[in-house]
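Complex shown without one protein chain; remaining protein chains in place.
Labels for the chains are A and B, by order of writing; each one numbers its residues from 1.
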Amino acid sequence: MAPKHPPKARLEHSENVAGGAAADVHEAHHPSGPLRWLLTTNHKEIGTLYLVFSLTMFLIGGVMALVVRLELFQPGLQLVRPEFFNQMTTMHGLIMVFGAVMPGFVGLANWMVPLQIGAPDMALPRLNNFSFWLLPVAFLLLLSTLLMPGGGPNFGWTFYAPLSTTYSPPSTTFFILSLHMAGISSILGAINIIATILNLRAPGMRLMDMTLFVWTWLITAFLLIAVMPVLAGVITMMLLDINFGTSFFNAAGGGDPVLFQHLFWFFGHPEVYIMILPAFGIISVIVPTFARKPLFGYASMVYATASIAILSFLVWAHHMFSVGLPLIAELFFMYTTMLIAVPTGVKVFNWITTLFRGSITFETPMLFALAFIVLFTIGGFSGLMLAIAPADFQYHDTYFVVAHFHYVLVPGAVFSIMAAVYYWLPKWTGHYPDERIGRWHFWLSVIGVNLLFFPMHFAGLAGMPRRIPDYALQFADFNMASSIGGFLFGLSQLLFVWVVIKCIRGGVPAPAKAWDGATDLEWSVPSPAPLHTFETPPDLRRVAS
Amino acid sequence: MTPVQRTVTKTLVALVAMVMFTIALVPLYDVFCQLTGLNGRAASEPRVFTRGEVDESRYVTVQFITRKGNGLPWRLEALDRQVRVHPGQAYEVNFVFTNYGKSAYRGRAVPSVSPGEASLYLRKVTCFCFQEQRLEAGERLQLPMVFQLARDIPESVHTVTLAYTLYPMTGPLAVIEDGTTGQGGDA
C-alpha cells in the first residue's frame, strides 16, 4: 500500500550542487540588459516578470478602487462625474481579475510548478515568453481606452449587452481586442502548465504525489482551456454586433440580451474558480509547513478541488436569478449552487484539522494563510446565503454581493498570493522577508480589509445597489467606514512593496530549506534558486520494499 | 512525437472542441428556448393547431400589448386589447400597422410571451410577427393573428400577455430607396 501523501524529498541530494554549477555555464550566453527580460525563456525569470506585472496591475487597479471609495466617502457627487465613476468601477474589475489575480497565479505557477515537480523548466519555454509579453500589450491597450473620446469601458466588468454593444462608447472595440489578447495569453499559459505537469515530473513522482499547489493548478489549467474560448466567443459576438450589424444580443434584430448573460456566466463562474483554486493549493502547502504536520485529507483535497471544478459548469445561472428564468431552472441552479458548499467545506475542515495537534508558529506567510481561512470562509457563508434563490432577489446586485465576492477575492485570492510571496521569497531572493514589516503589513491589511468590506454587507442588506456613484443618506455611515478601510488597506500595500524590494536587496540569508517544517521539493535546491535547477531530475522512485 | 507534443496536441484538440462548442451554443440556446419557453421566444414560429375538444370549462385571458423601439415612424395597435378564450379554441385578432412617416420603411414586430412557459402552449398559424413588414408612406395595414392556446395549458395559467415590440429592420437609415435588403438579424 502506497502512502497517501507525497514522499519527502531527500533534501540534501547531490543534484543541487550540480544545478548551481550548471547555472554559471548557461549564464555565459544569456542576453544581458533589458533584452534579457524581453527574450528570456527561463521559467524563473518569466515567473518574476508575471509577478512584477501582477503587482503593477494590483496597484493601478487599487488606485482606481480608491477613486471609487473617495467618491463614495460621502453622499453627493464631489470628485468625479457618474460617467467616469462607471469607467473606474469597470476598469478596476477588469484589471484586478485579468491583470492582477490571474497573472499573479500564473507567475507563481511559473516559478514553483517546475521546482515542485523536479522539472528543469516549463515544457514550452518560448511559448511561455510569448504568453507573458501578450499581457503588457493587452493592458496598455485597455488602459489607453480611458483617453479615447467617450472614455473607456463603462459597463461593468461583466459587460452586459446591450449596454456594452449598442450603448457602449466607441472604445469598446479596443476593449474587446485587449481582452482577446489577455485570453490568448491565459490559454497558452494553461497549455504550458498542463504539458509541464503531465510530462516533466521527476521520475517516480505520481500524480497523487504532487503538492496541492501543483494539483490545483493542473485543474485550473483545464478550466482555463474549457472556458477561455467561451469568453473569446462572447466578445467576438459583441464585436460583430457592434461593427458588422449582426444581432446576437440585440432584440431589435431578433437576438436576445439574456443569451449574453448565459454565455458570459458559463465562462464567468468557472473563471471565479480559476481565481480561487490555486489559492486553495497555496494554503494547502503553507498550513502544513507552519503546523509541522502533514496536510490532513490530501486525497479528499484533490477530489474536492475536482468536484468544485466540475460543479462550476453547472451553476452559472445563479448570477441570473432575477432575469426571469423558468421556475425549474431557478430550482436547478439553486440546488447545484448549494451543493458547492460541500466540497468547499471539506477543504476548510481539512485545513483546520491540519492545524489540530500541530506545532504551530506564526510567521508572516502563516498569518496570511490563517486570515485566508477565516475570511474566505466568511465569503463562503455569504455565498451560501446568495445561493438561496428567493433571498437572492433581495441580495442580487446590491453591496451584499460586492461584500461577498470581495471577501473571497481580496482576503481570499489576494491574501493567498501574498502568503505565497512571503513563503517563497527566501527561495527566490535568498533572503528572509523582514518579519517586522511583514507583520505590520499583515495586521494593517487585515484590519483595513474588514473595515472596507464588512460594512458592505449591511449597506447591501439595507438596500444599497452596487455600481452607483451616489447613494441615499441611510447608507452614509457604512460607506464612510468602507472608504476609511479602503484607504487603510490600499496604503498598507505600500509596505508590501517595501518589504519585497528590501528582501530583494538583502536581509537575513535563507538556507535551502528556509522553513523548518517545509517538505516539498523546491526546498531541496539552494536559496536563492539558481537560474537552472533540476537539470538532472531528482529520483523519487521508491526503493522496492 | 514526444510526450510533450502529444499532450499539447490533446489540449489543442480540446481547445478547438471548446471553440466549436461555443459557436454551437448560440443555436443550442435557441433550441433550448423553443423547448422550455425561456423568455417566451417559442412564439415567433408558425405552429400547427392541435385538434381535439375545446375545453369550455375554463377561460384564459389573453392580453395584447404593443410597444415601439427606436427609429421607426410607425404605430402598432391591437384592435382587441384583451380576449377571453377557451383552451383549444382558435381565435383571430387584428392589429393595425400605420406608417405615419414620409417614406417607406421596413419593420418587424418582435413577440414576447409572459409567463414564458405559456409560450409552449401558444400556437399561432398566422402572425405578422413571422416576417418583416413593408409599409409605404402613410400606409395603414390591418393584419390578422390567428392563434390557439393548447388544451393542455396548465390550470395555473389564467392570464397570458403577448407583447409585440416594433423594430426597424435596418440600422439608422431604415429608408428603402431601391428595394435592396439591408442588414438583418442573424441570431
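The working rule: a contact is a pair of C-beta atoms (placed from the backbone, for glycine too) under 8 Å apart; a residue touches a chain by one contact, two chains touch by 3 or more.
To be clear about the criterion, contacts and distances are computed from a predicted model.
Participant: As a check of understanding, state which of "Cytochrome c oxidase subunit 2", "Rod shape-determining protein MreD", "Transketolase" or "Xanthine dehydrogenase family protein molybdopterin-binding subunit" is the UniProt name of the chain not shown.
Facilitator: Of "Cytochrome c oxidase subunit 2", "Rod shape-determining protein MreD", "Transketolase" or "Xanthine dehydrogenase family protein molybdopterin-binding subunit", the absent chain's UniProt record names it "Cytochrome c oxidase subunit 2".
Participant: Among B:T9, B:Q82, B:T126 or B:Q142, choose the residue that contacts the chain missing from this document, as touch is defined above.
Facilitator: Only one of B:T9, B:Q82, B:T126 or B:Q142 touches the chain omitted from view, namely B:Q82.
Participant: Of A:D209, A:E330, A:D434 or A:E522, which one is in contact with the hidden chain?
Facilitator: A:E330
Participant: Touching the absent chain in the whole complex: find that residue among A:A472, A:L491 or A:V508.
Facilitator: Of all options in A:A472, A:L491 or A:V508, contact with the hidden chain holds for A:A472.
Participant: One chain is left out of this view; which of A:F313, A:F349 or A:F487 touches it in the full complex?
Facilitator: A:F349
Participant: Contact with the hidden chain only, please: which subunit B residues?
Facilitator: Those residues of subunit B that touch the unshown chain are 39-40, 63, 65, 67-73, 75, 81-82, 98, 100-102, 110, 112-115, 138, 156-159, 161, 163, 165, 167-168, 170-172, 174.
Participant: By the contact criterion defined above, which parts of subunit A meet the unshown chain? Give residue numbers in ascending order.
Facilitator: 4-5, 75-78, 82-83, 86, 149-150, 154-156, 160, 162-163, 166-167, 169-170, 251-252, 256-258, 291-300, 322-324, 327, 330-331, 334-335, 338-339, 341-342, 345-346, 348-349, 352-353, 355-362, 370, 373-374, 377-378, 381-382, 384-385, 388-391, 393-394, 396-398, 458, 461-463, 465-474
As a convention for this text, only the chains that are shown with their structure count from here on.
Participant: Residues of subunit A touching subunit B in their complex?
Facilitator: Contacts found on subunit A: 123-124, 187, 190-191, 194-195, 198-200, 225-227, 229-230, 232-234, 237, 245-256, 258-259, 262-263, 266, 324-326, 328-329.
Participant: Which of the residues in subunit B end up touching subunit A in this complex?
Facilitator: Subunit B residues touching subunit A: 3-4, 7-8, 11-12, 14-15, 18-19, 21-23, 25-26, 29, 33, 36-39, 41, 44, 69, 108, 110, 116-117, 165, 167-168, 171, 183-187.
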